[in-house]
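One protein chain is absent from this view; the other protein chains keep their places.
Chains: A and B, in written order; residue numbering restarts at 1 for each.
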Amino acid sequence: MPSDLVHLFMRIDHLPHIWCPGCGNGTIMRDVAVAIQELIDDPEISLNRENVVIVSGIGCSSRAAGYLDFNSIHTTHGRAIAFASGIKLANPKLNVIVLTGDGDCSAIGGNHLIHAARRNLGLTVIAFNNNIYGMTGGQYSPTTPNGDRATTAPYGNVDRPFDIANLATGAGASFAARGDVYHVRETIDIIKEAILHKGFSLVDVYSVCPTYYGRKNKKGDAVKMLAWQRDNLIPTAKYYHMSENERAGKKIIGILSYNDYPEYTEEYARVIERASGGKKGGAAK
Amino acid sequence: MSKAVLMQGNEAVVEGAIAAGARFFAGYPITPSTEIAEQSALRLPQVGGTFIQMEDELASVAAVLGASAAGVKAFTATSGPGFSLMQENIGYGMMAEIPCVIVDVQRTGPSTGLATSPSQGDYMQARWGTHGDHPVIALSPSSVLEAYRLTVRAFNLSEKYRTPVILLMDEIVGHMREGVTLPNPNELIINSRKMSFHDGANKQCYFVPEGQYVPAMKPFGRGERYNVTGLAHDVSGFPTNDNAVAGANIKRLLDKVEKNADDIIRTEEILLDDAETAVVCFGGTKRAAMDAIAALREKGEKVGLFRPVTVWPFPEKQLREKCAHVRRLLVVEHNHGQMLLQVQRAAAPAQRVDFLGRIDGTVITPDDIIAAIEGKEGEYHAQ
Partner (left out) sequence: MGGRKRLVIESRWCKGCGICAAFCPAEALELSGDKVRLKEEGRCVLCGMCEMRCPDYAIYLVNLEE
């Protein structure tokens, strides 16, 4: 018997999931389920479960779409945000949540990420960022740190990495945040804010991949990797009370950028209003 | 709209799409299809629809599939290079059974090629562009009015068979302006996808009743939390590694087009009854062929025309039947011989199959065709 949460929001028949022991993806998937549950239960929000659409691409992260019991679509590699854009534009009342990975959203799908951010289309993108291509066995990704090892970087990674949250901010995202799999409560709260945010939102959640990234780079097992997150990823409130010295080598988790830009589908509704001379156009039948 | 208007083929596509009920377009500018995007940007919001210019063609077809999965009829338009970029997601649409229309206004390739010049070089790409074995429906218009009618038909077939349908245009028809009298939209037959809601315990969203091929659809946001994937899947919509189930599903996808070929295939025959030679061509090439046939008929030569309107599946049976009495088949295409291969497969052993093609970006003229028919036997490649 799994917990009530798992019973309510996951497809029990398809569990246990395929992720390796200690993989952070299961924790992030649970964060998403808890965030949705709390938004449904909050009487001031009363999120409608049937309006939630989970969209994923390809890779370890993207298997989450099949496990979560909502309208779900598991698309092609890199294209989740583009599919999600069509879904949101076709039916703006839907809460479209994209579950993607570091490779899926910042390598093959990087173009879609920056343009959805620029448009401020009301999607919520949760990046399961494990610094590696896990599904194909441990190749370096755009978030693998410089110098780290991967099966395709046997002498150390020459590339310099992306910071996905900063990338989204630079592309004009009206909401960009960072979470991790140690600070679970904080990350759930960030995901809730991201879902509630009207425009485009991105949460770069630092996952852990002990099987490939951890092993290749002698980072230890899942426990050691989580301990690293505990010691080096600092929640916003605490971070702002730290001295420059204390901050050295540490990264902040929390909401990193926030803006109230106009949301795309609301702006397009005004285009329809102008073009149709105020008449309500016939919806497709 | 029943009075004659001067219209371009590309514009007619947009009017046809709107008449068919399309309310979503996502695309990326590319010659010679760009007018379809421009006209969609203008016309769709007038009828409550949505236009979006995406960042590339990969995103365009992905957004179209997303919009259709959310319940709105959707289309995109592109040309050779963009059509190549779209191929992976076209295959996704076929696997996940999401209706949509993809318009390819062909230009001369390969690569960037001759961007503004006509071609029919994507004939085989339309059939085999995406990887794996998959069903394909492709229609090819030869006039502005037909561009309108076949766009409506492309949506109808797409909705009926739950699969992406390709409208294989060429630059000739896309940029041609003709006076057309569009039919009254109320007189058109419009098909929309069969939907199913709340069939209780039966969460099998790809369930197909015995003897049928097409499952009913459940759009997002209507209370049915089903799963869509491009992975091999079973009737529940979830991935499977069961080879028998995966194979049977792909067989059904192929069958839904193959077993319904008679419903899907349309051909045109002109002056074929007494013909000794049949010109076999599709799309805009028909225009030069008709001039050549008229000139040759005046001289007493028995020449007719056989034209696949549905270019995929190839109307093999129809060609055999309608051209059974014909001694010689002259395949005329703006490529190096693509449909030619299909005609060679379909022709009787006693029938001679000749070819006339162009790959230099110029248009095949009636004189080229006359010369080919009056010329000596064997393949004839215009240069």
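Heads up, the rule we're going with is that a contact is a pair of C-beta atoms (placed from the backbone, for glycine too) under 8 Å apart; a residue touches a chain by one contact, two chains touch by 3 or more.
Quick caveat, the model's predicted, so the values are computed rather than measured.
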item: Chain not shown, its touching partners among those shown; value: A
item: Absent-chain contact - pick from A:Pro2, A:Gly137 or A:Gly156; value: A:Pro2
item: Residue of A:Pro16, A:Pro43 or A:Pro154 touching the missing chain in the full complex; value: A:Pro16
item: Positions on subunit A contacted by the hidden chain, ascending; value: 1-6, 10, 15-17, 19-27, 30, 181-182, 184-185, 210, 221-223, 226-227, 230
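FYI, only the chains that are shown with their structure count from here on.
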item: Sites on subunit B touched by subunit A in the complex; value: 21-24, 26, 42, 45-50, 52, 54-56, 58-60, 62-74, 88-89, 92, 96, 192, 220-231, 238-239
item: Of all residues in subunit A, those that touch subunit B in their complex; value: 11, 14, 50-51, 53, 55, 65-66, 69-76, 78-79, 82-91, 93-94, 111-112, 115, 268, 271-272, 274-276, 280-285
